[in-house]
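FYI, not all chains are in this one, though none of them got moved.
Naming follows writing order (A, B and C), and every chain is counted from residue 1.
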Amino acid sequence: MSWLQDPVTIQCLYIVAFALFIYGLMGLTGPRTAVRGNMLAAVGMAIAILATALTPGMGNWWLILLGVVLGTAIGIPAARKVKMTAMPQMVALFNGVGGGAVALVAWVEFRQTHGFAGEPAHVSIATLFAALIGSVSFWGSNVAFGKLQEILPGRPISVGRLQQPLNLLLLVLGVACGVAVVAGGTSEWLMIGILVSSALLGLMVVLPIGGADMPVVISLLNALTGLSAAATGIALDNTALIVAGMIVGASGTILTNLMAKAMNRSIPAIVAGGFGGTGGPSSSGPTDKIVRQTSASDAAIQMSYARQVVVVPGYGMAVAQAQHAVREMAKELESKGVAVYYAIHPVAGRMPGHMNVLLAEADVPYEHLKEMDEINGEFSRTDVALVIGANDVTNPAAHTDPGSPIYGMPILNVNESKSVIVLKRSMSPGFAGVDNDLYYDPRTSMLFGDAKKSVSAVVEELRAL
Amino acid sequence: MLVQNLAILVLAGFVGFAVISKVPNTLHTPLMSGTNAIHGIVLLGALIVLGLGATGTLDQILLVIAIAFGTINVVGGFLVTDRMLGMFKAKEPRE
Amino acid sequence: MADTQNIVVGVPRESAPGERRVALVPRVVGRLRSAGLNIVVEPGAGGGALMSDWLYEEAGATLGDPWACDVVVKVAAPTDEEIGRLKPGSVLIGFLGTNVADALATRDVHGLAMEAIPRISRAQAMDALSSQSSVAGYLAALLGAQHLTRFYPMLTTAAGTVPPAKVLVLGAGVAGLQALATARRLGAQTTGYDVRPEVAEQVRSVGAKWLDLGIEAVGDGGYARALTDEERAEQLKRLNEAVIGYDVVITTAQVPGRKAPVLVTEDSVTAMRAGSVVVDLAGESGGNCELSVPGEAVVRHDVTIVAPLNLPAAMPESASELYSRNVQALLELLIADGRLKLDFDDEIIASACVTRRS
């Protein structure tokens, strides 16, 4: 293999490349540095590709060009045109083709070396591992894409109680073919056996998983693709591949864990879903209307990047006795240069002046309390309206629905602000007992839970930013 | 050779573990997408195998596909990540 | 609304003894003026609330006879003599009570009773019961502090530590909640009690503890119903025990249309610590405490029992201001296209009108 004799420069370029990957990845973990992190990683990739192109003895330039042009022609428009809401499936697709590339390279390797004749064991093992994982990733990702894109039905599809034994069988089959190859088998059917059984395995594992768990599954497949890339690197003795692949494998695993935790799911439970367990579908209200949930950290980021946040307290803040936490949150935001006001509705709470008493207890300066008439003009200039345990006083039905018991009551026009975050424990109605359409507004997201706990969680996230 | 690659593998694993500690939820998807773009490095594998003289039409076709796949992964990955991160970019100065 | 100039609103001076409130304050007069109404204020109308005539004039009112106006706004119910001075076809607004309906009807005057406005969301801005109860609740907590021979707050001083006072509020409606919140601000340890169980959460939401005696009596429209005799006996027994440990007991329990329930018996008072206080806000409807003397503060068994009448009148400016805004909101409902028009299809007007039924 001639590329072993490559000049030190190429290897050094590889080192530079993976250093950029790592540095970029570090950046991607913080909101302030994420954009630059992604850029740096992209530069690293360019350097790695350049270094490879420099490798003495490279040929087949036209074919290479063909592939690159093809890939670019497909990749760029796909990435450019996809809607923001369709991002997750796009990531799934990109991940899938990566896995596919790994599997294909492994297959060709097998063919070129006539079944790894004369190659050391670690080369064949690594290549076969790459083939198996790459293939699982390819097909699994495609199913995930199909489900999210609603080409395939989003609900779990499973063959029932046979699921688990079947999956196991496929895995054993693939591994058996691999063992046969390492033991000296050179028949291409063995290789095809690996590819096919792992393809089926990828399909079978992902099909029974519900749409809500898809992001976690995609992340898992992403980590797997990383591992398969690292295996390819071992086989080809290519440092850049090893490092980049392994970093993705490791960080992807951690990330999968974090995502599952943030969604209150466990990875085994999700994958077990693929083995016949229950993969609960994404919860939505009794009606068809869609409710968007958010998390404390998302709320924290959203607010910390806002210029003006208006807090709308209501009876729920009083019940949760969240006033001190709210004040703390406001202080954190103010220290980040965000302007924070409190919109006090005349009948928020359950007694005249209820909000005043509580906010005064928490030492909120009187100047920050805004009366309804004063603040209603401000909402259109507000980036985030944070509704804390208020309900009726924000209900647009008071304006729009003459049949509603609250029709005619003046309300806080929170729905005029750029986005609304509502903190309450459930979808249950407030004092007047009527549903609130605000919660189904596309600009609204809900942070469910006790107001004090939620606000405290937001405070912690703000501090961590 | 192999053992040094192993050392590299282990170290890279630690780097991966250590780098991701506390990530805000909002960054989960961009981060996934970013790492996804990085494993587009498989493109290198396809380039090397084809560039260093893979023969046979089937093999060449497979490799061209692999290169196309890898390119999609790399190019699409970074672009999509960048778009997702748009919300962190559009930050005007605050008064 | 510029063509509402022809509608004249009269603001008489309150004649009831001790009534220091006034139906419209100068600030609201100004607002009504810019909405196109003419306001006639009886000289001295704002005197009780320390608002002089020239403040009214400055706000655009004219001084004169208010009784001849199209709309007469009052706080308390009018006397017979006053009713006699009303212009036929005019509208009278105020806390009218149950006794004046016939007299008004005879004179062909529409009476709108503020206390009869339904407590629906849309009518909250006109809800004078709530606004005046707020004032009463706040003042009740202060009255307790003033008559108690001890501190409300805990105080650690060189001369020893004074423990915080314990305040119990019986009946946690609007006034009760406000009393709880105010007493807590001053440093007292607060507890609330009511027969409506949903109030427990509200009591906690003002930082007070909830006293659970296990008796529930939910009536219509958010009010309590009267208790059965058995329940009443049971309640009294348990309250007798509970009340003993408190320094201040503020009672606000009312059942619409009935005599106020007795919640604090002589036995309870006897068992309370010397120097403690009972503030009985239900004095007007008979009192929640057996020993109350409405309108007076008496000491019985070394416990001070205060049963103020018309407590909101003790903070006349704020009480009047809130009341004026309630009146303003009602006036806005009465005037359409620059003309005074009582739309009896409107639930609020239909309920509030006392003369139509008779």
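Note that contacts are C-beta pairs under 8 Å (C-beta built on N, C-alpha and C of every residue); 3 or more make two chains touch, one makes a residue touch a chain.
On a predicted model such as this, the values are computed, not experimentally measured, just so you know.
Chemist: Since each distinct chain appears just once in the view, could you give the copy count per chain for the complete assembly?
Modeler: A x2, B x2, C x2
To be clear about the criterion, only the chains that are shown with their structure count from here on.
Chemist: Based only on mean CA positions, could you tell me how far chain B sits from chain C in angstrom?
Modeler: Centre separation, chain B to chain C: 71 Å.
Chemist: Could you please state the distance in Å, as a whole number, between where the Cα atoms of chain A are centred and where those of chain B are centred?
Modeler: Computed from C-alpha means, the inter-chain centre distance equals 16 Å.
Chemist: How many angstrom lie between the centres of chain A and chain C, each centre taken as the mean Cα position?
Modeler: Here chain A and chain C have centroids separated by 56 Å.
Chemist: Tell me, which residues of chain B touch at least two other chains?
Modeler: none
Chemist: What part of chain A is in contact with chain B in the complex they form?
Modeler: Of all residues in chain A, those touching chain B are 1-3, 18, 21-22, 24-26, 28-32, 34-35, 37-39, 41-42, 45, 48-49, 52-53, 55, 57-61, 63-64, 66-68, 70-72, 74-76, 78-80, 82, 84, 87-88, 90-91, 93-95, 97-98, 100-102, 104-105, 107-109, 111-112, 120, 122, 215, 218-219, 222-223, 225-226, 228-230, 232-234, 236-255, 258-259, 262, 295, 297-298, 300-302, 305, 307, 337-338, 461, 464-465.
Chemist: How about chain C: which of its residues touch chain A in the complex?
Modeler: 120-122, 124-125, 130-131, 134, 137, 174, 177-178, 181, 185, 201-202, 204-207
Chemist: Which of the residues in chain A end up touching chain C in this complex?
Modeler: The contact residues of chain A facing chain C are 315, 318-319, 321, 346-347, 349-354, 357-358, 360-361, 392, 398, 405-410, 432.
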